[in-house]
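Structure in structure tokens, see below.
With one protein chain withheld, the remaining protein chains of the complex are depicted in position.
What follows is subunit A.
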Amino acid sequence: MFSSRKIGLLLAASLAAACARASAAEPGHFGYGSVATPAQIAGWDIDARGEDGTGLPPGKGTVDRGADVYAEQCAACHGTFGEGESRFPKLVGGVGSLRDERPEPTVGSYWPFAPTLWDYINRAMPMPAPHTLSADDVYALTAYILSLNDLVPNEFVADRNSLPKVKMRNRDNFIWTDPRPDTAAAPCMNACVSAADVRIASTAEGRDLTPRTTGPLDTMQPK
């Protein structure tokens, strides 16, 4: 005969099993796919976190080495000194411009976190051949671009410990909580403004910026 204690345990076990069947919240409920191995995860896990550099790999790079890699891999688009060729992004300059009529957001003037620069070069650059640079070369490029922006001295060595400590100029000027809605209006229906006050402030007529919307694709460049 079962003791009442044993019956109780059996009941609990079958209840637990029933719950597992009823709820999709139990990990492995469907059982599809394969559990990712540590080696697989290591191969895919490329991200480095901007704020504290978590995920930055071993390795290091100097400003001098970065200058060489930059000349070879980056200068054609970003300019010899980060000034940007054509419409490719400027990497340097714009410090103090963020309140101007024409602000220039760059690594030096805008980017809040140095490890983000390592992460972005590593994940997306150089544009025609991304993911082809070694971790050391990415560190070196990061060091060089930071030095172009006077954020680190020429003897700076970028690695997983030094990058999170670089104080970026715009670090404290981001608000990471969305303040919207920031416009409030009651939807007025009649005589909302005086007809005499309705005035056109700007028009796209005659601006010559709009590509054509019929026929073949336009190749226009502004005058």
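In this section, a residue touches a chain if its C-beta (ideal position, glycine included) is under 8 Å from a C-beta of that chain, and two chains touch if they have at least 3 such contacts; residues count from 1.
Going forward, contacts and distances are computed from a predicted model.
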Among "GMC family oxidoreductase", "Xylose transport system permease protein XylH", "Tryptophan synthase alpha chain" or "Sulfite dehydrogenase", go ahead and choose the protein name stored in UniProt for the chain not displayed.
"Sulfite dehydrogenase"
Touching the hidden chain in the full complex, which residues of subunit A are there? Just list them.
24-30, 32-36, 40-41, 44-47, 49-52, 77, 86-88, 98-99, 103, 105, 107, 110-113, 116-117, 119-120, 123-124, 127, 130-131, 170, 173-195, 197-205, 207, 209-211, 213-215, 217-222
